[in-house]
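Omission of a single protein chain aside, the complex is shown with its protein chains in their original locations.
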Amino acid sequence: MDAPLSAFSPRAATVQHRFFSPGRVWALATNTLTELIRLKIFYFLLLFALLLIGSSAFLVQLSFQDQFQMLKDVSLGAMSIFTSLLAILATSGLLPKDIEDRTLYTILAKPVSRLEYLMGKLSGVVLLLFVSMLLMGVMFAAVLFWRVHVVTGELVTGGGPQELIDQQLRDLHATAYNPNVWAGGLVIYAKACLLASLTMFISTFASSSIFTVIVTVVIYFIGHLQATARDYWQVSNGAAMGHLTKAFLAFVSLVFPDLQLFNLVDEIVVGTPIAAWLLYKTLGLGLMYFLIYLLAAFFVFSNKEL
Amino acid sequence: MSTPAIAIRNLTKVFPIPFRRDRVVAVRDLSLEVAPGQVYGLLGPNGSGKSTTMKIVLGLISPSAGRTEIFGRDSQIVDSHEEVGFLPENPYFYKYLTGMETLRFYGKLCGLRGAQLADKAGELLKLVGLEHARDRRLGGYSKGMLQRIGLAQALIQDPRLLVLDEPTAGVDPRGSAEIRDLIVGCKDRGITVLLCSHLLGQVQEICDRIGILDRGILVREGKLEELISIEDQTEMIFRDAPPALLAEIQQLVAKSYPQVNLLETRKPQTTLERYFLEVTTAAKAKG
Partner (left out) sequence: MKIDEGIAQATPSLGSRRRQYSSYAIAALMVLVFGAARLPFEAGLTRQHRAASFGNVQLNLGLRAKIGQLGFLAALSGFRTLVADLLWIQAHTAWEKVEYGRMNLMLNTVTTLAPHNVNFWDLSAWHMAYNASVAAFNDSKQPKLVRRLQAQHQYFMVGKDFLERGIANNPGAYVLHQSLGAIYRDKLEDHWNAFLEYDKAAAFARAPTYEKRFAAYELAKVPGRERQAWERLKRLYDMGPQERLPTLEKSLKAMEEALSLPEEQRVYKTPVQNPLDIIGKKLQIP
């Protein structure tokens, strides 16, 4: 009776297992991206388009310097809001949903390590954010070119001395096109990725996704004040400050990320030049945050009872 | 004997109750082995520790004490999962994926690629009878279809061991029978199956060996037929027996073997399940 069974061996022998496989991470990442896209999450881009077109229609009444300045402020501000929200909301649901639907069991029962699982999920969000930034960037550029085209026509047909027109056109191009805007976009993206990683970390020990969202949003706000707390704590060392206040400031400085450092876009938009090394340093810090939160998430998740 | 497909040795699992100094012992000093090629039924009432045992075998939770192995490899270590396919109780897969995409996804997690993966996924869809729904999203699948795609997903890398948690819970008798047939098919292909269920009728039909858990303790374990056959009784079943023959037999027993007790004479009944399947098949054929 045993003979025919042992003759049919479903799989040749013991399979060689690879400790870490980028292929598995990629499969999880693309799957997460597909899932999020099919959730129709990109509908928010319609909102962005509406905002762009609406504001550019409204801004027509302002001078062209104002117009382009505000168009850039609004667009990059909206990119920042949307990517941050997207990062937090998309990430917060991933883990709870997989646990609740027991999909996580089917995945972890495959030869997938928990690190690969977390990395895959997070990479999916990172891809999603990248696609969103790209789409918003394209929309923004299209509106910008269109407005420049319109305003150029107005200036040229408006008449006046040639020297003045030339000067105005130069001004127009200087205000409208700013070669540093892409750097601002990069920093926005870095911040969103940082937030995604942070959200993933929190969701590994949170009891629900709503808890994750609330905690992350609170961290988001405090993160923008972290620098102030740090300055206070460090500058006024030994000054008249209670131990409790000092401990509190130290806590804020050590625990919360300094998100103010990723707010370069305000100044970039008005034309403040950014040195390459300063940009890379800032992006490097963002990457460090991303990795640390991922690692912390892995520590919690690897010992989690599912 | 060859390496057991599953070896559980002195397994204990204790869950503390949060915010209290109390704890629940889910599994207590459990030891059992499942031989390769067997279909093993792990039975027990709700809360008896079946699911916990299964999760530990799959490395989803860690034991408080003891050890579990799959084909000799510690099941807490990921590489042992190369050999395992798992179908959890009431699974929901990614509902925005189609049947085909789901299988491809799980295949990629097992390191399958390209044409090999496409062939395998197509083959499995055919096996579980979901070819017609390969491009439909799982959101539109019925319970039974989900269970079948779950089974296909578990089989994607040709595992040597299949772990099934209540594979037919909530599925109608027809779907349930189909899943049972699939499990029997797996057994015929030499795959070891660990089955958790409290649908005893089904377990009885397909399992070689069973273990019964109660409050975390393995109370009975052994070959199914040895456990449930009643050694001092015998059944005889005739077709077209005239009443005169039956009367004669009764007389013979009464006259010649006074120590034998005729306990009952009855017409064997088909199972309600078989009856239901017959009726619905007939209706289906007509419609």
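Going in written order, the chains are labelled A and B, and every chain counts its residues from 1.
Methods note: a contact is a pair of C-beta atoms (placed from the backbone, for glycine too) under 8 Å apart; a residue touches a chain by one contact, two chains touch by 3 or more.
Predicted, not measured: the structure shown is a model, and the values here were computed from it.
Enquirer: Which residue, A:S123, A:T199, A:T216 or A:T282, contacts the hidden chain when the whole complex is considered?
Expert: Of the candidates A:S123, A:T199, A:T216 or A:T282, A:T282 is in touch with the missing chain.
Enquirer: Extract the touching residues of subunit A with respect to the undisplayed chain.
Expert: Those residues of subunit A that touch the unshown chain are 62-63, 65-66, 69-70, 73-74, 77, 80-81, 163, 167, 170, 175, 201, 205, 220-221, 224-225, 227, 230-231, 234, 253-255, 258-264, 266-267, 269-275, 278, 281-282, 285, 288, 292, 295-297, 299-300, 302-305.
As a working rule, only the chains that are shown with their structure count from here on.
Enquirer: For subunit B, which residues are in contact with subunit A within the complex?
Expert: The touching residues are 2, 36-37, 55, 58-62, 71, 73, 78-79, 81-94, 96-97, 101, 105-106, 108-111, 113, 150, 153-154, 157-160, 163, 189-191.
Enquirer: Can you list the subunit A residues touching subunit B in their complex?
Expert: Contacts found on subunit A: 2, 4-11, 14-15, 17-18, 21, 23-24, 27-28, 31, 34-35, 38-39, 101-103, 105-113, 303, 305-306.
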